[in-house]
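Dropping a structure here in structure tokens format, bear with me for questions.
Removed from the display is one protein chain of the complex; every other protein chain stays in position.
Then we have subunit A:
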Amino acid sequence: MDYEVSRKVWESQVPVQFTLQSGGTLGDPLPYYTMLPRFTYLALALPKALTSFNRREDGETIHVEKVWLEANGKPLKMYIPIGVINDQANLLETDSILEISVKTSTAPPKFQMVDRDMMEAMFMQNIKEADYLKTKAEVTQSMMKDELPQLWRSVVNNNFDEFWGINRKLMETNNEFSHVPLRIYYKDEPFKQALLTIKHTDGSLRTIGESIAEILRLSPPTSSESSTPTSESSSSSSDATPSGERRLISHGIDIPSHTPLIFAAKNLSYPDNFVHIVISV
């Protein structure tokens, strides 16, 4: 573990503005402004915003199960860390505020409200999936019963030391990672995930740029047809060309494409042990 990188990654924050759009007769209350850690989830932040909105005495009480969230005109996926949501929303600008609209109208079909308990279950499932990719789930299976819930509690309570007291087992295994848990967010499609080893067949370390090129090459046929010539031309070009043409955004920064995949897996992953990378074309 690289303490400096991990610490800075943990302490990264996102400025968020919650704006209630209920269309009440007395007008909407003022927006709720707060700084949220990148690794947290909307399921944890939304109750605080609603508490602020319900503090007005002249409005109706708004219940969490009757609202849905929207950003940039699209319903939000509440199970994705806020940092990733912010990276997707600010592809063109690097320092803008994440604006989330809290709506009380009927939710669109694609929106799925995720409450705290559901989020906890999904979080622990992600950790197990990541560990399966790395060690065939040996570490999570040998963990004590209370350690996974403790990881979740440290995320909720923003406790770095407590989190890494247990997460160290997941990152510093006896053997090398079999595969690297990596998720690619490309355009408006669901994230992409593939089996990626740490090293090439010749023993050299695989880089993030190579991994992403490989994942994009394995895209579905429809999108691959449209993107194949570009990827192939890009990969066949010199090293300077790909970094200039494609930005690999994670934790709000551009990750150098020559970063080893193993380094990213150990130091740039989110608390659910996945490396979430948003690609800006």
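By definition in this document, a contact is a pair of C-beta atoms (placed from the backbone, for glycine too) under 8 Å apart; a residue touches a chain by one contact, two chains touch by 3 or more; residues count from 1.
Just so we're on the same page, contacts and distances are computed from a predicted model.
Per the UniProt record, the chain missing from the shown structure is "WD_REPEATS_REGION domain-containing protein", taken from the list "Arylesterase", "Probable electron transfer flavoprotein subunit alpha", "WD_REPEATS_REGION domain-containing protein" or "Palmitoyltransferase".
Screening A:4, A:65, A:117 or A:202 for touch with the missing chain picks out A:4. Among A:146, A:172 or A:254, only A:254 touches the chain left out of the display. Subunit A meets the missing chain through residues 2, 4-5, 8-9, 11-15, 33-35, 52, 55, 94-95, 97, 251-256, 258-260, 263, 268.
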